[in-house]
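First up is the structure itself, then whatever we jot down about it.
Every protein chain but one is kept in place in this view of the complex.
All chains are identified by letter, namely A and B, in their written order; residue positions are counted from 1 within each chain.
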Amino acid sequence: MSSGDIGLQNISKVFGNVCANKSVSFTLRSGTIHGLVGENGAGKSTSMKILFGMITPTSGHVMIDGRPVDNWNVRKAAATGLGMVQQHFHLSDVETAHDNIVLGSESALLGIRNRKAERRKIETLMRNTGLYVPLDQKTGALPIGQKSRCEILKALYSGARRLILDEPTSVLTPYEVNDFLNILKTLRSQGHSILIVTHKLGEIMQVCDEVTVLRAGSTVAQLQTLNTSVDEITRLMVGRTLTLPTKPNHQPNSAANVLEIYDSKAHRFAFTVSSGEVVGIAGVEGNGQDELVGLITRQNLKFEHQGIGVKLFGNELRECDTRTVRSRDLAIVPADRTHDGLVLELSAAENLLLGKKQCGASDFSRIPVQTLETSCLNQMREFDVRPTEPGLPVGAFSGGNQQKLILARELAGITRNGFILAAHPTRGVDLGAIEFIHRQLLDRAESGAGILLISSELSELFALCHKIYVLYKNELRGPFFRDPRNFSFDSEVIGQAMTGLSQKRAQVS
Amino acid sequence: MTSVKKYQESFFLTIGTLAVLSAIVLGIGDSPISVASVLLNSAFGSLENFSYTLFYSTPILLTACSVRLALAAGLFNIGAEGQMLIGALASVAFGLWFGPTLPVFVVIPSAIVFAMAAAAFWAGIAGWLRVRHGIHEVISTILLNFVALALVNWSVLEIFKNPENQSLETTWIAEGLRFGPLWKHATVFAPLAIGLAVLVHAVLTTTWFGLRVRSTGHNPRASELAGIAATKIRLKSLLIAGAIAGLAGVNEVFGHAYRLIDGFSPGYGFIGLSVALIARGSLPMLIAATLLFGALQKGALDLDLETERVTRDLAAVIQAVILLVLALQTRKKGGASS
Partner (left out) sequence: MTEFLFTVASVSTPLVYAALGGMLSERAGVVNIALEGLMLAGAFTAATVAWATKDPWLAFVAGVLASSVFGALHALLTITFRAHAIISGLAVNAVVAGLTPVLCKTLFDSSTSSPMLENAQRITALGGRVSPLVICAPIVALLLYVMHRWSRFGQYIRFAGEVPDALDAQGISSQKVRWLAVCLSGALCGVAGAYLSIDHGAGFTRNMTAGRGYVALAAVIVGRWTPQGALAGALIFGSIEACQILFQDIPLWGDRTLPVQWMQSLPFIATLLVLAVVNRRAAKSPGGLFVPKALSS
């Protein structure tokens, strides 16, 4: 390591019983773009926060300019020009972009701010980097891609020359990703150093000079991107070869409609899911996914007010509330498992009981604890939920195991030909669990279930779906089918649809 | 936190509480030892004293159950005091209106039901305000407490006033309606309260309704999506909680004073709140804390008489300090950021 470089050396971090980092080392060389990759749970997030000074390591050193530093904290990190953009934005939705960007670096005389001076500084910055946002709008009203830009502008405004970006492209459409990567290259040419933490290996190969691979809390490799490949990195990340499904092996039964979405006003927002069919909805967060899910679960009726309706097994859902819908033959895997899917304070067994069938029982009857604990154990074993302790509060399980628990609960409550609504089912989940969840979904589809899969991970959709629609600004585009010759989807066309291009094409088909 | 650490913490907190209280007593000019001995003797020194303690514990246990149930559903029922007052008012009203004309075995159960319904209604107002208008039940129940106080004050003075004397109380209810004391000074409602506490605990921990309530209390969004009618459950819990608090009022009118005395409550509703917060889901702790605060109430009376400078208000201070220390115990575990 030389002057201008920063990094970590043999960092370990233990939280209570959990060892988040065992031995992490990497170097962000001055003026380069460095990728930090690893599965969910590999320790990327923790090492990032240690580098930024938010967490103190249990052992090991933060290295600045080639020398170890003591008592590293956020203040010192900011002073050396370090800035971090986290995955979950630290933006106040009710404040303007201007106020959000200048937070912490306001121009002030005797405590009173000089908004004009701030504005001039921001505009210069926007010109230099090519990152533009509407400064007087409240950030809550901005689309997600622009929120991400606000965060980066904020870091740059406070003088950061070294940026740490946590999953920066997870909320961007394929076209926005390209623009974004170009901006990173511009910043690099202006002398910035950038550390990107991500699981999108294709982007790593496009823009990074070097890459560090983490697995189970330790660094397993530090490579030059020119000398490696996506396959090699994947192998290093997981430690074994994965057999993720690449396509469904069966054909849907188009005669039996499980779900039907229809548009009574404009006749544009409509599709069906048949028995055995996996229908995908692609699109970046914030383009109508929540409203679509809400339409089916009856919690968000925005689409319904616009004339869009839904029929489940031929039955109109217009008059139903959430409770009634849940008594039907459907399984719901919500996008936000900790807020919508599970009650973290209750035990695994109790969470499994939240399923509809049992809860329909009479109010004050006793819960047959013994029989239900046994069935809970069985379910946990069947879905590989670890640790297999029904009495453990769900908050203590890892993300992947929580998701599998939800799946266990939901799939137990439907018949062979039931309907499954899965929204971002593998978000924040480790590869092993992803493998498991994908297999479960495909198995169910093969048995006759109809699945509506909403996801922003194109690789997931391409692997599981029979047909794919794209949601863009609350409008439906598609359907897109597999090319009959090679059974794969046209990612170019779908990427365009996600960005709003090729409007006419989508309408005609 | 491990169990050992928890007990250590409770131990130190208890010592700390006693230290602070002793300091206050010394500041007033009395000896903490003598104050403590007066309190202990007054509460537990004799069978008669203990029955007094039980007497005070009864309404406390009832309001604590009320708060506990609401708390499980995620609601702060600070209005237990007002609901108790409404229950008392309703029971005395029913007793005075129908006592002379209807047979006793009709009046008593009807009065109890009427009182519980009235108290539930009072709680329901806050519930409706929360559901329809988004007003947090903390502020609405506190405001409703003030209204209930005024309502009771007015009813006692203007409607049911006892013409025989100048006290702020209503006329006495008929002889036949009065529940004699069960054991010395403890009322009939004492075992009823204990039974109710056990029942509420059992319902919360072993029945489907209890699971739904707890689920809603922890995470209403996930509960909704899982098919639980969160709003309905919350309302139901609040109504039942109101009814239970109303029983505390019935206990005062039918089981003790046989009339409604304006200002009879030294704040049972708030004491019950503190007890429910201390107990935090454990039935033995609920009973223990109730006895503790009941003992304090009894002891407070004798403080006036048997010490030089300390008055019964000290009981309020003791309760407040305990509540303060309690607030400390609700702290969340540390993490990297807030």
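Here, a contact is a pair of C-beta atoms (placed from the backbone, for glycine too) under 8 Å apart; a residue touches a chain by one contact, two chains touch by 3 or more.
Please read all numbers here as calculations on a predicted model, not as lab measurements.
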Touch criterion as defined above, residue of B:Leu18, B:Leu102, B:Ala229 or B:Val317 at the omitted chain: B:Val317
Options B:Ala117, B:Ile142 or B:Leu283, residue touching the unrepresented chain: B:Ile142
Hidden-chain contact residue, picked from the options A:Asp5, A:Glu39, A:Asp99 or A:Asp430: A:Asp99
Absent chain, residues of chain A that touch it: 54, 74-75, 78, 84, 86, 90-95, 99-100, 103-106, 108, 111-113, 158
Touching residues (missing chain, whole complex) on chain B: 24, 27-29, 76, 78, 129, 132-135, 138-140, 142-144, 146-147, 150-151, 153-154, 157-158, 270, 273-274, 277, 309-311, 313-314, 316-321, 323-324, 326-332, 334, 337-338
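Rule of thumb we're sticking to: only the chains that are shown with their structure count from here on.
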Inter-centroid spacing, chain B versus chain A (mean Cα positions, whole Å): 47
Of all residues in chain A, those that touch chain B in their complex: 49, 54-55, 297, 299, 322-323, 326-327, 332, 334, 339-346, 350, 353-356, 358-359, 361-367, 369
Complex contact set, residues of chain B against chain A: 203, 206-209, 211-212, 214-215, 218-219, 221-229, 336-337
